[in-house]
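This part shows subunit A:
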Amino acid sequence: MIEALSILLLWLGGAFFVIGTVGLLRFPDVYSRLHALTKADTLGLGLVILGLSLRADQLFTVLLMLFIWLLVMASSATACQLLARYQLQSDKDSSDGGK
Partner candidate 1 sequence: MAASELILDLILCLVLLSLAVAVVEVKRLYDSIILFIAFGLILSITWARLGAPDLALAEAAIGAGITGVLLMAAYANLAPKKHLQNSHRSWLAVGFSLAAMVWLVLSLIPLADSPESLVAVAEQAMADSGVTHPVTAVLLNFRAWDTLLELVVLLLALLGMQQLRLPSLKIAYPWPLLNAWGRYLAPLTIVIGGYLLWRGSSGPGGAFQSGALLAAGLIVLRLNHVIPGLSWQHAWLRCSVLCGAGFFLIIACLTAWLGQGWLDYPASYSASLIFIIEFLATISIAVTLAWLVTGQQEAAS
Partner candidate 2 sequence: MTLSLQLFLASGGILWLTGLYGLWRNSDPIRRIISLNIMGSGVFLVMVTLARRETSTDPVLHALVVTGLVVAVSATAFALRLAVASQQEKR
Partner candidate 3 sequence: MNAALVSMVVPFFAAMLVLMWRPQQQSWLVIVASIVSLLAAMMALLSVIDSGPQSLNLGGWESPLAIRFQLMPVNALLIVTTAVIHLIVVCFAASSHHCQSIKQAFWPLALLLHGSLVALWLSMDLFNWYVTLELLGLAAVSLVTLAGHKALRAALDYLLLSLFASLTYLLGVVMLYGQYGTLDIALLATLTEADRVTQTALLLISAGLMLKAALWPLHLWLPAAHSSAPTPVSALLSALVVKAPLFILWLLWSRVAPSELAVPMGFWLALLGGGALMIGGWSACRTPHLKTLVAYSTVAQLGYGLLALGLLLHWQLNDLQAALWLFVVAHALAKTSMFLAAGEIQASTGKKRLNSLRGMTLTMPVALFAFAVAGGSLIGLPPSGGFIAKWLLIQPMLIEPAHWPWALLVIIATLLSAAYVFRVVSQGFRQSSVSATATEHGKSAQWLALLPAILVWLMALFSEPLLQLMDVFSA
Partner candidate 4 sequence: MMTDIQTILPVAIVLSSLIPGLLIFSLKESQHRLRITLNLAGVFSKLLLVGWMLHGVSQGQQFSFNITFLPGADLILQGDALSLQFVALSSVLWLATTIYAIGYLEGSAFRSRFFGYFSLCVSATVGLALAGNLVTFLVFYELLTLATFPLVVHRGTDAAIRAGKVYLAYTVSGGVLVLMGVALLHALAGTPDFIPGGYLSPLVDQHQAGLTLAFVLMVLGLGVKAALLPVHGWLPQAMVAPAPVSALLHAVAVVKAGAFGIIRLVYDVYGIETLSLLQLTEGLMILAAATIIYGSIRALQQTEIKKRLAYSTVSQVSYITLGVAMLGPIAAIGALVHLVHQGLMKITLFFCAGNFAETLNIHHIREMNGLGQRMPLTMAAFTIGALGMIGVPPIAGFISKWYLGLGALETGQSWILWVFVCSGLLNAAYFLPLLYRGWFAKPAVEWAAHPQAKRPASVWNETHWMLLWPTLFTALLAIVTGILAGSDFSPLAWAQLIVAREFAP
């Protein structure tokens, strides 16, 4: 039962990663790409970690993985902000230059 649930969650997480990647490749501009990517990161990774937690035999391992998830979320949030701001700045610059 737990085994099956774990497999389901892992597949789901993997699917989010795939979807995120497709989005990264297909979306037209930086902002929407970022949108796709962050979904994949947070949700995909979260699901994978959840799936793996079901298989863990120690609580410590589970905590460790949760910790990793938090770290990844925090850093991807920061990085996403950075990229978006950078893009915004350069968009502004180029439209200023156009005028």
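Basis for inclusion: all candidates are chains of the complex that A comes from, given by their letters.
Operating definition for what follows: a residue touches a chain if its C-beta (ideal position, glycine included) is under 8 Å from a C-beta of that chain, and two chains touch if they have at least 3 such contacts; residues count from 1.
Just so it is clear, the structure is predicted and the values come from calculations on it, not from any experiment.
Asks: Judged by that same contact rule, which candidate in 1, 2, 3 or 4 sits against subunit A in the complex?
Replies: Candidate touching the shown chain: 1.
Asks: What part of subunit A is in contact with candidate 1 in the complex they form?
Replies: So the residues of subunit A in touch with candidate 1 come to 71, 74-75, 78, 81-82, 85.
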